[in-house]
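A single protein chain has been omitted from the complex, and every remaining protein chain is retained in its original position.
On to chain A.
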Amino acid sequence: MTAELVRGQNLPLSRTRLEIRVSAGSPVVAAATLGDDRGRLLGPDQLVHPGSPALPGLEVPQQAAAAHRLAVDLDAMEDAVHRVSVLLALPGGAGGPARFGAVASPFVAVTGLDGTEIASYTLTGLDTESAVVALELYRRQDTWKVRAVGQGYAGGLTALLADQGLAGAAGIAAAVQDAVAEGRARSVAAPPRPPYGSGPRTVTQGAGPAIATGAVAPGEAASPPGRSAGPPVAASQEAAEGGPGARDARQAPGVGPVDYTHPARGSATPPPPSAPPDSPVPPVAGDATGWTMDERLYNQVWGMFEDLARSTAAYRSAVDFADARREQELDKALSDPRHRLGGAGEGARTAADERHGRLVDQARQALDRDLAQLVAEAEVVEPALPAAYARWDNPVWQGYQVPAEAPMALRLGDLHLPESAGLRIPMLVRLPLERGLWIDCGPTGLESAILVSPEELRRLATETAAALAARLLAVHPAGAFAVHIVDPAGTASGPLGPLLRSGVLSEPPASGAAGVSAMLARLTRRVDLVQMAARGGAPEALPADVDTAEHLLVVHDFPHGFDDRAVNQLRYLADEGPAVGVHLLVVGAREDAAEYGPLLEPLWRSLLRLTPVPDDHLADPWVGHAWIYEPPRVPPGSQVLQQVLAQVAAARHPWNR
């Protein structure tokens, strides 16, 4: 079993002929130093690097690569050698990463010659460092051990070598970089996704064979031939193994980038860290659990609702955090008297702004990714929705048929968040309605509504009520849903026209105080009787004029024409009605009812508030964002509402004895 080492941990080695495998997200230079028992370098020549790749018992590759194999024979080491430090350095040069923090954490493994891993170590936590001591193999009382070191140097190879006691470290480091640059120029093997995107890819044909073999990690020679079954190795190594003939054949001019990976082996080179996750599976409508398609779509829509709520929560949380952090950093910078003068304060401000911008950008990217996925899902889900879940402009309403049974839910409108302006989530509520609806025709908070005059707002509210009542009628089977209208002042005939003219109502709107109280009394009696019958388990005992169908009472212009008694009856209906199939749809404004004082507060609270214009007053159940609600609008000029109501009326008449 492999031991996964943590920084500082050591492990005794049971064998002396080893391979050290390195894999990194981008090409790195591998080197090693030989030190004495006190950790000092044995001498200026006790360093193996691409410019001087071999010492007894140790060889390193001559070029930078994303994966390396270093062959180590500890028995062949001179006796004075007590410590072998394995170093990794970024090759530098134009286009390449300059710090380990910008690439995936390098991974080193100590393996036997047969490929079995003995120990491995992932060098995490590196940031500005461009050179690092990855591992140490050291001799302790005649046993060799490996230790995970992970000591990075922001000063690069120069600083690292100087720290090991090497005189003239800068010169040697430069020699290493030169050798690497030379190796790169003649290199045939670009990593699968070269970070040197603009760098030279040219290959000098004549230089082929000799250099190719030189580039092979020395460990290859010592490896048993059956290595193909072993762990995968890097593309660069495979390339060299392919042999000059094969390579030349594939390098016909004009072929473009050559893929040197062995067709039968996977590449060990990790993909660049920025690689996007697997592209999401294209969304499918009805991709949720449920017994019926309607239920699956309902669950899918609620799933999208929750996903959007949570993605936005993640985004807002990140932005809040970024804001708070910037605030703190600025406070700190400003409280430092040294920053009051000169450009230091300005610098701190710029730095804080940059950090803020970076985090917000990242958060926005994550949100955009999620939004794109949800938008794609909405694009397939919307057209697949049944009439009860669909917008009025959905073609499904054009082919409307009176259903045989009521749906499980109804779309009351659309929901969205300011961050997701392009995405509308259908607001689906279960049927039968658990609470009455209130179309608020009073002034609302959103800016878009301020321009709408109060009269217009009232008209829109009544239209919204008509559209919702028509929706409820249309999605129920014929005769199973009755709509009653209370219109004390008789002002609703215009916007309610489609309902009144189509013949879907069994009686004209009740008007005047007398009409209101008669209607309320009748529905109250119905609620009482059905409640009693239900409690007594004797629904057959109901009088002939009381049925168990669902009723919707549309109260227009509340509370005009209502006296205290009527208001109390309405409250009773709001509380007790839904359980026995009597629902309320109240059009009114809280301000108009102010004279009733707190008496009506419970009524408003028991109703689901909807607005005739977009308004952000609905909260989701998971995070509690304020969602912007938009009522279902019939497209201008469309006759869909009239057509649907005509069908409902036609289906009703046989029942309307």
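Just so we're on the same page, contacts are C-beta pairs under 8 Å (C-beta built on N, C-alpha and C of every residue); 3 or more make two chains touch, one makes a residue touch a chain; residues count from 1.
Just so it is clear, contacts and distances are computed from a predicted model.
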{"item": "Absent chain [UniProt protein name; select from \"succinate dehydrogenase\", \"Monovalent cation/H(+) antiporter subunit G\", \"Branched-chain amino acid transport system permease protein\" or \"Export associated protein\"]", "value": "\"Export associated protein\""}
{"item": "Per the touch definition above, residue among A:Pro56, A:Gly125 or A:Gly422 touching the missing chain", "value": "A:Gly125"}
{"item": "Among A:Glu4, A:Asp114, A:Glu379 or A:Asp563, residue touching the chain not depicted", "value": "A:Glu4"}
{"item": "Candidate in contact with the missing chain, chosen from A:Thr128, A:Ser317 or A:Gln398", "value": "A:Ser317"}
{"item": "Hidden partner interface residues of chain A, rising order", "value": "1-2, 4, 6, 9, 23, 25, 101, 103-105, 107, 122, 124-126, 266, 268-271, 273-274, 277, 306-307, 310-311, 313-315, 317-318, 321-322, 325, 359, 362-363, 365-366, 622-623"}
